[in-house]
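Written out below as structure tokens is the structure these notes cover.
Note that this complex is displayed minus one protein chain, with the remaining chains in position.
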Amino acid sequence: MALVEVRNLWVDFETPEATVHALDEVTFSIERGRTLGLVGESGCGKSVTARAMLGLLRSPPAVVRTGQVVVDGRDLMAMGEAELRGVRGREVALVPQDPTTAFHPLLTVGRQLTEVLEVHEGLRRRAADDRAAAALAEVGFGDARDVLHRYPHELSGGMRQRAMIAMALLCRPKLLIADEPTTALDVTLQAQILRLFRELQDRHGSAVLFVTHDLGVAAEVCDDVAVMYAGRIVESAPTRELFALALHPFTRGLLRARPRLDAPVDQGLAPIPGRHPELLERPPGCPFVERCEFALGPCHDQRPPFELWSLAGTARALHGRRVACFEARQVAAAQDPAVELRPQSAPGGRPA
Amino acid sequence: MSALLEIRDLAVHFPRPRRWREPPAVVRAVDGVDLDLRRGESLGLVGESGSGKSTIARTLVGLQRATAGSIRLDGSELTGLDARGWFPFRRRVQMVFQDPYGSLDPRQTVLSILTEPMEIHALRKPRERRLHALELLEAVGLNPHYANRYPHEFSGGQRQRIAIARALTVHPELVICDEPVSALDVSVQAQVLNLLRELQERYDIAYLFISHDLAVVRSLCQRVSVLYLGRVVESAPRDEIFEAPRHPYTQALIAAVPDPTRAAAHPPVLLEGEPPSPTRPPPGCRFHPRCPARALVPDDRCAREEPPLRTDGAARWTCHLEPGSAPEA
Partner (left out) sequence: MITDQREMRSGEDRLDPAQVLADARRIRGAGHWRRARARLRESRTARWSQRFLAVAVLLSLLTPLLPLPSPTALDLRALPRPPVGPWVQIGGNGFRREYWELSAVDSALVDVREALFGRWQTGPYLGTDSKGRDLLSRILWGSRTSLLVALAATACSLLIGVTYGAFAGLIGGRTDRLMMRLVDVLYSLPFVFLVIFVLALLDAWLDEAGGASRELVFYALVGAVTWLTMARVVRGQVLALKNAEFVQAARAMGASTSHIVFRHLVPNLLSVVIVYLTLTIPSILLVEAFLSFLGLGIQPPRVSWGLLAADGVEAINPLHSFWWIVVWPAVAMGSTLLALNLLGDGVRDALDPRGRAADTDRPAPGPGA
């Protein structure tokens, strides 16, 4: 069993005006030491997934219909608030998008780091200081002792995000959730932080869920990528394979819509027409159908199963390449006519 | 081709907000910038936060006064003009802002948003203003039947189309786009970029396109200028700058762009640290504290002397490093 397993998670948000179907049968798992990138557009449910995994879905308005979030054998969805508090920060830690608001402005960085250790591990002040300084040194602060005494506003944006990562790693969490950790940063800082993530991943070996809207960023740090659309996971695959061959039309569209540094310029970009739906109702068929160039009859009224596929003649599907699309073969053929896809039934997976 | 916009040695300084027990200081947001833009051309302005790119945009539309230097639009000098003198040029230079949620008045209907610039510049009769607004809505790919709706009833990408239509209502010659797609999702981003390109051909507009995203700039702009701490460090035609960047900073910027297809080979140049504050820019070359090529220049000239301006064909850049002596990035 994988270290982190999210099984069949359905989450709605109920407000007086409307019900938003935020998550729809979300299922994935992360092995120890691997990084899963959760990629999608705004409003697709990727941040809701991240919050669910921290046990931060407040009810109301969130209503968890079914589903489990199992971290190291324990289901977060079944825990009470007190139990969750013991898990948060200790076994599951978060690197937020905006490090500016995530720090308390009136406490020194050191105080905020040591507090985590005092609460979760009952360390004394001196010992906690040592651990905090070591954690800061690990994320690249040459003057870690000095940084302990500084206030968040005295650090620059990039430094704050490093400190945030140090804080998240303090208790050696089993699962680290990074919610768009580089979106607020400039490219050169983003590159630094991404490199830091890779280094830390090699050293710590915790499971990482990396939420991002940027496929390029996901490619830099993730071992596997799951693409979300309208509250569902529509495709998941090892990173390299996903970028080599997209099986879902949305993934393909995302890859083609992105301006790239090595594509010919003159032909313009290939946008996906229309826009992301608002999730006010659950469509009977594929949620992408209205923007999809491959859509046929069944796409409108039948839900495409999230199936395991293999490439004929290769063993490339060994990691579990899944896609929820009736027309996956056509999508693949549009990119590489030589590819031959075969549905594959696997233990634990649903028969095709 | 005639130059539409000529910026020479532009400087924009403003007093830093006073802080307790610190001497007053000046933020040198823009400090000696030269830019040239021809009619119907798009120039990309690239840089990190604090490089001064937004300040340049605000100066060009008269929201910020230039401290020194010259801005010439179609041969007429703009700096030093008072509000009345600047007014006729405001029609010719329009701006599209970054945030499609903040740049449209939530209390105005789309129609009223689109007719406002024409009212201000007293173009056309009221009924013709409305008809022209509808034409532009159609031109940016929105259904003109929704002209009486309010901004909140549209998505981010649709709002950005409205903002673009608003800029075009008064037939500008230059549109300044300040990060117009960075708040949009990738799939919608491509829609808006294609639209900008299409409109440029149709209406013969010049763009000054400001962005931190090099890939976006590459897809739209014929020429690119790279800013660092209020100075242009490199200016070159698109293909040259992306295929053979000459300034170490440009090389590092390009290397830092995350790209799914390059993921296997990790970028060789990575900048350390962060840009220093524009309040006290470093002496000599402003980039020297972070420059990976600094060791290649003898006598530590980078830290002491201003780098010379070098030219090669249409490319110009400022660096102490002799061309050809740097390892290819």
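Should a chain be cited, it is by its letter among A and B, assigned in written order, with residues numbered from 1 in that chain.
Throughout what follows, a contact is a pair of C-beta atoms (placed from the backbone, for glycine too) under 8 Å apart; a residue touches a chain by one contact, two chains touch by 3 or more.
None of these values were measured; they are calculated from a predicted model.
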Request  = Using the touch definition up top, pick the residue from B:Q191, B:S219, B:Q251 or B:T318 that touches the left-out chain.
outcome  = B:Q191
Inquiry  = If I consider the whole complex, including the chain that's not displayed, which of A:E91, A:D129, A:D186 or A:E307 touches that chain?
reply    = A:D186
Note = Given A:E83, A:E154, A:D262 or A:E278, the residue that touches the chain left out of view is A:E278
Note = Contact with the hidden chain, among B:S42, B:S155 or B:S235, goes to B:S155
Note = Against the hidden chain, chain B presents residues 47-55, 61-63, 86-87, 90-91, 94-95, 97-99, 101-111, 116-117, 120-121, 130-131, 134-135, 138-139, 141-150, 152-156, 158, 163, 166, 170, 178-179, 182-185, 191, 210, 212-213
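By definition in this document, only the chains that are shown with their structure count from here on.
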Chain A and chain B: spacing of chain centres that average the CA atoms, whole Å = 32
Query = Within the complex, which stretch of chain B touches chain A?
reply = 48-49, 155, 157-158, 185-191, 193-194, 197, 212-216, 218-219, 238, 242, 252-264, 266-267, 270-272, 274
Query = In the complex of these two chains, what residues of chain A are touching chain B?
reply = 41-42, 156-159, 186-192, 194-195, 213-220, 239-240, 243, 253-255, 257-262, 265, 268-273, 275-276, 291
